[in-house]
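A single protein chain has been removed from this complex, and every other one stays in its place.
We call the chains A and B, going by the order they appear; numbering starts again at 1 in every chain.
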Amino acid sequence: MGVSEPRPGLLLPGLHLAQSDSPAIPIPRTRAGERTAVQTGIITTTVGKVIAWGRYSSIWPALFGLACCAIEMMAVGNSRYDMSRFGAEVFRASPRQADLMIVAGRVSQKMAPVLRQIYDQMPEPKWVISMGACASCGGMFNNYAIVQGVDKVVPVDVYLPGCPPRPEGLLDAVVKLQKKIAGEPAYLRG
Amino acid sequence: MIHRAHVVEACALLRDDPDGLYTLPVFVTAVDWPDREPAAPRYDVVYQFRSLHHNDVCRLVVQVPEDDPTVPTLEGEFCGMDWHERECYDLLGIVFEGHHDLRRILLPDDWEGHPLRKDYVSFGEPVAFTHNIEWALPAAERPPGMPGSSR
Partner (left out) sequence: MAAVLPPSGGLPGGEDPFAEGRRRLGVAADLDTVELTEIGEDTMELNMGPQHPSTHGVLRLVLDLDGEVVRACRPDIGFLHTGFEKDFERHSYQQCIPYSDRMDYLAPLINNLGFSLAAERLLGIEVPPRGQYLRVIMCELARIGSHLIWFGTGALDLGATTPFLYAWRERETILDINELVSGVRMHTSFIRVGGLMADVPDEFEAMVRNVVHTFPKAIDEYELLITKNPIWRQRTVGLGTISAEDALAYGMSGPSLRGSGVAYDLRKAQPYSSYDHFDFDIPVGHNGDVYDRYLCRMREMRESLRIIEQALENLPSGPVNTLDRKVAPPPRNEINTSMESLIRHFKLVTEGFHVPRGQVYQAVESPRGELGFYMVSDGSNRPYRVKVRAPSFSNLSALPYMVKGGLIADVVAVIGSIDIVLGDVDR
């Protein structure tokens, strides 16, 4: 149609709003002559896809900042990198309201039981991003005090290398996790 | 360098003497010299104080032997020494006699050993090179008996 100026009652060029049933405005149809999903209000999909869509579009991470990486995690929540573009900015202080744990930083032997308990307190479905070299494999601290990889304590979905990873890296990890969630059958997790 | 029997006196003097006024406790720690036993005591307990009035620092060293690593506490003189002494006990096993609450501070309560002693092996995981390639194997393929092996 090539309409660039939005006219009253038009949502997008060629798509009318709900009142399009009124005879004054012609009802657009697709090429094949059917009404669009917006007009009919009906779409067809599978339950699994809808559930996955709900899960991946609004991930709520638990606030689990441990060390230096947590500073970069906070930077991701802030204005320049703005994690809310990916629907994952609602950092929760309580693990019971979260479904993603971003383990940001080195996990000491003293912290490991706490980490596991917080993981257990999160309701299913839950995912874990291990952020930084320390959380992924112990990083440069190959010594007595640091757990050599958080995967010894909790299952990890996305490993994010870097010391600290750049904020773009964390965004990429979240997007990768979203792709993973979208591909998972809904019954796999809780 | 002073004897441990005089530590408390000496520090009180440093703190109160108008020529000293070392009122700020900076730290206490110890250095482990296992190789110099038995010629000299094994541990050097190092105290550091700072005087704001004279803009100066001073360091006291007390040597204690391996079989009796104790020094009197300075908690009564400087309340800021409390945590430093606990840390020194935790990491090096120096016992501060008379400390009101000498527990581990940094490591879990059930930890064994004192990691900053020279004979404490700082474990971790070996880095896999060609001569110890089995460390790069997944758990299921590691030889039986090796740490992390699931066979």
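Note that in this section a contact is a pair of C-beta atoms (placed from the backbone, for glycine too) under 8 Å apart; a residue touches a chain by one contact, two chains touch by 3 or more.
Computed from a predicted structure; not experimentally measured.
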Among A:Ala88, A:Ile118 or A:Leu177, contact with the omitted chain is made only by A:Ile118
From the listed residues A:Ala70, A:Ala135, A:Val154 or A:Leu171, report the one that touches the chain absent from this view.
A:Ala70
So which of B:Leu13, B:Ala40 or B:Cys79 would be touching the chain we can't see?
B:Cys79
What does the interface between subunit B and the hidden chain look like in terms of residue numbers?
23-27, 29, 31-32, 46, 48, 50, 52, 55, 57, 59, 78-84, 87, 91, 104-108, 115-116, 120, 122
Missing-partner contacts on subunit A, residue numbers
63-68, 70-72, 74-75, 78-80, 93, 95, 105-106, 108-111, 114, 118, 140-141, 143-146, 163-164, 166
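Operating definition for what follows: only the chains that are shown with their structure count from here on.
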In the complex, go through subunit A and note every residue touching subunit B.
109-110, 138, 141-146, 148
Contacts from subunit B onto subunit A in the complex sit at residues 106-108, 111, 115, 120, 122-125, 127
